[in-house]
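Can you keep this structure in mind? I'll have questions shortly.
The other protein chains are all here in position, but one chain of the complex has been omitted.
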Amino acid sequence: MRFVLNGNGVSLDVSGSRRLLDVLREDLRLTGTKEGCGEGECGACSVLIDGEVVNSCLVAVGQIDGCSVVTVEGLALPGGKLSPLQQAFIERGAAQCGICTPGMLLAAHALLEQNPRPSEDEVRVGLAGNLCRCTGYTKIFDAVLACRR
Amino acid sequence: MPEVTYLQPRDVADAVRLCRDTPDAKPLAGGTDLMVMLHAGTVRPRAVVNLWSLSELKGIRHVDGALEIGAAEPYTGIIGSALVGEHCPALVAASRTIGAAQIQNRGTLGGNLANASPAGDTLPVLLAADAVVVTDRRAIPVADFFWGYRKTALGPGELIVAVRFPAAARGVRFRKVGTRAAQAISKVVVAVSREPARVALGSVAEVPLRARSAEAALRRGDVEGAVAALASDIRPIDDVRSTAEYRMTVAQNVLRDLLDASPRR
Partner (left out) sequence: MSDTSAAVGRPVLRREGADKVTGRARYTDDLVVAGAWYGRTIRSRIPRGRIRSITYDPAFDWAQVVVVTAQDIPGDNVVQLIRDDQPALAAGDIRHREEPILLIAAPDRDTLAAAERAIRIEYDALEPVFDLSLATETYSTIEISKGDVDAALRGADDVVERTFKVGLQEQLYIEPQGAIAIPEEGGRIKVIGSLQCPYYVHRALKRALALNDEQAVVIQAETGGGFGGKEEYPSIVAIHAALLACKAGRPVRLIYDRHEDLAATTKRHPGVIRHRTGVRRDGTLVAQDIEILLDGGAYCTLTPVVLSRAAIHAAGPYACPNVRIRARAVATNTPPNGAFRGFGAPQALFAAELMVEHVAERLGVPSLDLRKKWMLRIGDTTATGQTLTESVSAEMVIDAALKAAPSAHLSNVPTVRHGRGLSLVFHGSGFTGSGEKKLGGKIAIEALTGGTFTILTASTEIGQGTKTIFTQIAADGLGVPIERVTVAPQDTSLVPDSGPTVASRTAMIVGGLIHEAAAELRERLAKSPKPTLPLRVDKSYVQPDTIHWDDQTYRGDAYPVYAWACTIVDVAVDMLTGEVRVTDLVSAVDCGKAIHPVMAEGQIEGGMLQAVGWATIEEIKMKDGGYQNDRLATYLIPTALDAPRIRTILVENPYSGGPFGAKGIGELPMDGPAPAIIAAIHDATGVWLDEVPATPEKVLAACASS
């Protein structure tokens, strides 16, 4: 199958029923996307498919043929500079242990793309599929709200 | 998991043929249920047939005055649809309670129906709205669709292509009670309308169902009678999430509240 991954064309010959999560982590060696539960409950495996945030543990890789996929590795700006969202996460303490952070960043990114000036409640709704155990979420809200346009 | 053949049909007819002719094949749409089971090994099909990319299964439109939602249209599309908001706002409300953004971007009515979980959040709305399950070969009123615990009227290889709402169901009101505000399997889910009298619930029996004696009382205009009659219509159980007693009490409380004539919060 062929798809765009973080802006680059990729061609893969793998069984289409394998989880996108496993193909990313094992075949493509992109380990930024994490497995927290394998049940679609924690959001640690979140990626963007055609701009929409989904749990990659629930996507059969065959289903992304022709699609555009973005993982945490694709969030930085050209040249490797951290995006404002990534920078805000560090500065405002939105990342502690960091295991939920990749998924959280992608959900936040998708939210801000669709709604550049969300209210705090809209941020909650947008991030409700990403569990965090370390932060209590308040500083994650702060980081996302700081990136409103 | 051992290699499961991935099949990509050209169109719905091809999908039907593949599901019918491929031994031990399962249809795959958004994957929010099937992919979990595949990974856990609770189902071990030999093949999956991908429906996600079939445009015939997506979309929301009016067909002869009826609202029609493609079986593989994700909840995000339903939530954002002005047509659905106009025709059956309770379906928008129910869709918003499913999972969170990630699940809403992939979960579908077709999946909710085909899995026939008694806790399916949209299913009571479909029952209360007299929806019709349109398959590749016939139309099944949703009241006739659920045959038993996770068993449906679908025949071998039969695929759901759309869900149709023949009449506007603007009067359907909905409430889901779950353990937390998002990503929660329901403890009790209720969809009611006064006119026509419809009382539909999930998570209180082995199937999503219409509470017929409650509806009969409601038709007489007897709200308290409907609430009391619920006790004979539903058969909740104790399980990991909740208790039979809680489900019964809350189903009754919520029914009364939804039927209450005073202004909604």
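For reference, chains read A and B in written order, and residue numbers begin at 1 within each chain.
The rule we apply is simple: contacts are C-beta pairs under 8 Å (C-beta built on N, C-alpha and C of every residue); 3 or more make two chains touch, one makes a residue touch a chain.
Small disclaimer: the values here were computed from a predicted structure and weren't measured.
S.K.: Looking at the whole complex, which visible chains does the left-out chain touch?
M.R.: Missing chain, whole complex, touching shown chains: A, B.
S.K.: In the whole complex, not just what's shown, which of A:64, A:95 or A:110 touches the removed chain?
M.R.: Here the residue in touch with the unshown chain is A:95.
S.K.: List the residues of subunit B that touch the chain left out of this view.
M.R.: 1-2, 40-41, 100, 177, 179-185, 240-243, 245-246, 249-250, 253-254, 257, 265
S.K.: Need a quick check: the contact residues on subunit A for the chain that isn't drawn.
M.R.: For subunit A, the residues touching the absent chain are 25, 29-39, 41-42, 44, 71-73, 75-76, 82, 86, 89-93, 95-102, 105, 120, 123-125, 127-141.
In this text, only the chains that are shown with their structure count from here on.
S.K.: How big is the gap, in whole Å, between where the Cα atoms of subunit A centre and where those of subunit B centre?
M.R.: Those two chain centres are 28 Å apart.
S.K.: Which stretch or stretches of subunit A touch subunit B in the complex?
M.R.: The touching residues are 15-17, 19, 38-41, 43, 46, 52-55, 57-60, 62-63, 65, 107, 110-111, 125-131.
S.K.: Within the complex, which stretch of subunit B touches subunit A?
M.R.: Interface residues on the subunit B side: 1, 3-6, 8, 28, 30-32, 35-36, 38-40, 48, 50, 52-53, 76, 99-103, 105-106, 181-183.
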